[in-house]
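Before we start, here is the structure in question, set down as C-alpha cells.
For this view, one protein chain was removed and the others were kept in their places.
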Amino acid sequence: MKEIKIFARAGQGAITTAAILGEALFYENKYSYAFPHFGAARMGAPMNAFLRFDEKPIRLRSKIYEPDYIIVIDPTLIESQNAFAGLTPDAKAVVAVRPETPVPQASGVEVHTLLAEKIATEIIGRPFANTVLLGAFAKITGAFTLDSVLKAVSKRFESKPAILQKNLDAVKKGYESV
Amino acid sequence: MFSVLAAIPKSSSRNRTGSWRSLVKPHYLQKECINCGLCKMICPEGCIEGTEKNQYSADLDYCKGCGLCADICPKKDIEMVSNQGTE
Partner (left out) sequence: MKQFLEGSWAFADAAKLCRPGVISAYPITPQTHIVEHLAQFVANGELNAQTINVESEHSAASVVLGSQACGVRSFTCTSSQGLMLMAEVVFNIAGMRMPILMICANRALSAPINIWNDQQDSVSLRDSGWIQMYAENNQEAVDLVIAGYKIGEKPRVMLPVMVCVDGFILTHGMEVVDMPTQEEVDQFLPPYNPPYKLDVEKPLSLGLLGGPDVYIETRYAIQKTMEDVLTILPEVGDEFKKKFGRESVRLIEEYRLDDAEVALVAMGSVCGTIKDVIDELRQKGQKVGLLKIVTYRPFPEAAVNKALAKVPYVGVVDKNISLGATGALYTEIKAACSHDKKISGFVMGLGGRDITKNSIESVFSQSKEKVNSCTFVDLHNDLLWEEFRV
C-alpha cells in the first residue's frame, strides 16, 4: 500500500487532484481511497486531501501521517503545515514552486519542483497548478502511466469541454517538466 | 405485526359525543330564521343541519352545547335551554 498526502488551500483543487489520481489508478486496476480533510472548510484555508492505493481494496480509514508521496499545490504551506513531516525513507515530493520560493530541502526526500502555477497560467490561463502536478507525479513515481492520467482528466472534465484540452496540455507539460 | 394504524374516515361518528354536553342545549325556534346559515358554519361539531328557512336543527347526538349558534344568530331565533331530560 502506498499513501499520498496533498497540501493545498481550499479552492485550489486538492480534491479534484485526489479524484483524478484515484481514477487513473482505477484504470490500472488498483484500488484506492481518496478523501479530504477540511480545517475551516472555507476557500483559502489550508486543507489536505489524501489517497492510499493498493492491489486490494483499502480498508484503513485514518488520516495519513507517514506518506510515501506528497504533492504540494501551494508552496506557502510547506513551512506552516510542516509538509515534509513523517515522510517515509524513500518518499518523493512533487512541489509547485514560485520563482521567488526558496527551493525546499528535506534530508532523504526526493524533492521535485516545478513552476506549476506559471505553466498553468500559460496553458490554462489561470494559476491552477494541480493538473500540471499530476503529469509530474506520473513521471516521477511511475504509479500510473501518462495515458491513464490523461484518460482520468478527460473523464473529470468531460462536462467542461472548454477547459478539457487545456488541462490535458497542462498534464503533458508537467510530465515533461521533471 | 400491526395494531391500530388507520381508520375509515368519519368512523369516529359512532362515538355519540353529545353525551358530553352539560347544562344547556340549543333550541331552534324556527320562527325568524332567514336561512343565513351562520349557525351551521360556526358550529365546531358540524352537527347542524338545514337548508331552508325555519328548518335548521342541531343533532343532539353530537352537540356539546357550546352556544355559538345562539350567539351568532342575527335574528335571535336560537335559544339555549336547560339540558335536563335529554340524556
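Going in written order, the chains are labelled A and B, and every chain counts its residues from 1.
Throughout what follows, a contact is a pair of C-beta atoms (placed from the backbone, for glycine too) under 8 Å apart; a residue touches a chain by one contact, two chains touch by 3 or more.
Keep in mind that what you see is a predicted model, and the values were worked out from it rather than measured.
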Touch list for chain A against the chain that is not drawn: 15, 18-19, 22-23, 25-26, 31-38, 41, 57-63, 65
Chain B residues that touch the omitted chain in the full complex: 1-9, 11
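Operating definition for what follows: only the chains that are shown with their structure count from here on.
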Length of the line joining the C-alpha centres of chain A and chain B, rounded to whole Å: 78
